[in-house]
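Only one protein chain is missing; all other protein chains are in place.
For chain A:
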Amino acid sequence: MAERTHDITLVVNGTVRRAAVPGRRLLSDCLRHDLGLTGTHVGCEHGVCGCCTVLLDGEPVRSCLTFAVTVDGREITTVEGLADGERMSPVQRAFAECHGLQCGFCTPGFLCTVTALLRDNPVPTDEEVLEGISGNLCRCTGYQNIVKAVHRAAEIMAEES
């Protein structure tokens, strides 16, 4: 018997998107498979690695621990939605400048998490940065440059505001 599907509407990166999904479709899989937005990466699928972090109505959440059908009607921002057209966002530029990424697998989750962190706290201390990114794992670059990139992004945002 075919699994029952639910028609949902999401506003993803400012665009209204529709999909028919089974109740068990994870938001991460909906974004990647149903909507073709493969910038959201899937690592552990049980909430540990943070790679799949997206913004739900502006708040960072684990898209692998959220059902797509639960967030019907809500606004989602993925890594594809952070740049302003062709120009990368301050957080993206800071990560590039400070070598805050290497293989890039964890990067979409870090970028979404840090974007919300700096919106809520434009001048975080080292401790606040560490607490803010504590739910995101990086297995190659290491965290030193990522922490630098967060502070650099804060500088860029202050310069450009």
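The rule we apply is simple: contacts are C-beta pairs under 8 Å (C-beta built on N, C-alpha and C of every residue); 3 or more make two chains touch, one makes a residue touch a chain; residues count from 1.
The rule we apply is simple: contacts and distances are computed from a predicted model.
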From the options "Predicted branched-subunit amino acid permease", "Cysteine desulfurase", "Carbon monoxide dehydrogenase" or "Molybdopterin synthase catalytic subunit", the chain left out of the display has the UniProt protein name "Carbon monoxide dehydrogenase"
Residue of A:D7, A:D84 or A:E131 in touch with the missing chain, whole complex considered: A:E131
Residue of A:C30, A:C64, A:V91 or A:C138 in touch with the missing chain, whole complex considered: A:C64
Residues on chain A that touch the omitted chain in the whole complex? 3-4, 6, 22-24, 26, 29, 45-47, 50, 53, 56, 59-62, 64-67, 69-70, 113, 130-132, 134-136
